[in-house]
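In this view, the complex is presented without one of its protein chains, the others remaining in place.
Up next is chain A:
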Amino acid sequence: MGGLQKKKFERGSATNYITRNRARKKLQLSLPDFRRLCILKGIYPHEPKHKKKVNKGSTAPRTFYLLKDIRFLLHEPIVGKFREYKIFVRKLKKAYGKTEWSAVERVRENKPTYKLDHIIKERYPTFIDALRDIDDALCMCFLFSTFARTGKCHVQTIQLCRRLTVEWMNYVIASRSLRKVFLSIKGIYYQAEVMGQLITWVVPYQFSHDHPVDVDYRVMATFTELYTTLLGFVSFRLYSSLNLVYPPKLDSNGESEPKEESEDDYAMNSESYLEKLSALSASLARVVSSADEEEAQLDQFPSEGEDMEKMEAREKELKQQEAQKKLFEGLKFYLNREVPRESLAFVIRCFGGQVSWDKSVCIGSTYDVTDETITHQIIDRPSVGKQYINRYYIQPQWLYDCVNAKILLPVEDYFLGVTLPPHLSPFVEEKEGDYVPPEKLKMMALQRGEKPGNEQEEDEEEEEEEGEQEEEEEQEEDDNGDEEDDEEEVAEEKNLKKMEEQRSQGKSLHVKVTPGKLKVENKARLEQEEKAEEKRLAIMMMKKKEKYLYDKIMFGKKRKVREANKLAAKRKTHDDAEKAKKKKARK
């Protein structure tokens, strides 16, 4: 006996969490400031495992932060800055109220500012950490850089975002690290592989934004503040890793001609420089003006067996990547004015192509439409007036599809005025049992080096596919239950049953002796059935918990199959309809 009585909620998980309001009080911050701090420091609420325990017996919905996190915030120097800012606002208000303009000016001059460098360093102790988390930063900066320079946020922020995004794109071009592009209805998705990290970002289409009213731009601005800092440091590091000058400078010995031209058009030199950078047409200056980078050769390691295979696979992959990097090398593109210039120029330059556009579209065009060496002209209108004979007129989707397929696709499907083939997402990796659209199969065949056959073959292929699918379905049904037998058997069974019934009812049968058929017992099938039944019986013996889990997994699997089948069926009906239409048209 003896000892102190244990009190509830004084140890364990209840002491590890703190509610938001209490955290706020502990930090002595207003809610907006607390929010900003959380955003900047990357503090987020945690969902405790036992909410009731943490909530001291109550089940009221509350957000909980880890007490450790909040303690960690206590020592943040930026909290002091927030307080300073509060004072600043108070002083300014006072001065305004008294209409002491000199005081206003003085107070304004002493507006407290803060830097986020230490926060970035703290949140991302290593560079790779920062790279891993840069997706959101890129998306946000690309969005902000498309905002109009009025209203929603500071012009400086927009300019900074624009600058950083341009720097990023230039880096991606210089390092040739773009891997995938996807034109979605939301915007254009890009995926680049930087230092082994896959980085995906989305750029909205170039339209003015319809600013929604239910969006808190202060939150977005705070995020952008953090993200611009992060992106800047990352860019610096990336540029220095490629021996490029930061902030980026255009390679001066390369093209001097367009520079002179532009100087008249742009009043502000700095602005024109950014424009020139964002034209993405010129290469960047390097710190060390080395000639070509040495290609990193994969060293040969003595290896055996599995390792060997792996190594080979890796080597192959590397080779493929190298090939992809030089996809558009030697090709000369010309962009018509109706295509999205920035995106296309970016993609083309990322894969080593040359690109130009009309002088009036943007600064930095390098050659004219009349250039005879142009191989492809990207065009997105139903017809064009004057056509040059020695170049392809293709729609922009060709470029994106080529990038995703990692080969130059045949241009026929993308000619002027032709109905485009579907644009597939390169991010989908079909696993076994998933639905694969036939276009993807075709593309994969092309990648393997098979020649695209004529249409008939295609049809056959499709049919085969369908057959496969049917088989799959069958298998699935087999899984479901063993009721399905051959039709014959069913019929025979029925007949027998009927006879039996008649006999049992005491009626005389009109019996006829027919020669029996030899029933070929399908051994494999029988075995399969047996196995299936065994499995079913074993499933019956599962424990409740495991059964639940198993059922859940199987349900998910079945749903997947169902969805795949649905898609396949939809496709089939569509294709049938198309065929019928074609036939009609032929007649």
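In this text, a contact is a pair of C-beta atoms (placed from the backbone, for glycine too) under 8 Å apart; a residue touches a chain by one contact, two chains touch by 3 or more; residues count from 1.
Assume contacts and distances are computed from a predicted model.
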Absent chain [UniProt protein name; select from "NADPH-dependent diflavin oxidoreductase 1", "Ribosome biogenesis protein BOP1", "Vacuolar protein-sorting-associated protein 25" or "Neuronal-specific septin-3"] = "Ribosome biogenesis protein BOP1"
Key: Residue in contact with the excluded chain [from A:60, A:518, A:538 or A:585]   = A:538
Ask   = Taking the entire complex into account, which one of A:156, A:387, A:447 or A:522 touches the absent chain?
value = A:156
Inquiry  = In the whole complex, not just what's shown, which of A:184, A:387, A:447 or A:495 touches the removed chain?
reply    = A:184
Inquiry  = Which candidate, A:9, A:96 or A:205, sits in contact with the chain we can't see?
reply    = A:205
Query = Which parts of chain A are in contact with the chain that was left out?
reply = 35, 38-39, 43-49, 63-64, 66, 68, 109-110, 113, 115, 117, 120-123, 125-127, 130, 132-133, 135-136, 139-140, 143, 156, 160, 163, 182-187, 189, 200, 204-205, 207-212, 215-216, 219-220, 223, 228-229, 232-233, 235-237, 240, 246, 338-340, 380-381, 395-397, 419-420, 422-425, 427-428, 437-439, 500, 504, 530, 533-544, 546, 549-550, 553-554, 557, 567-568, 570-571, 574
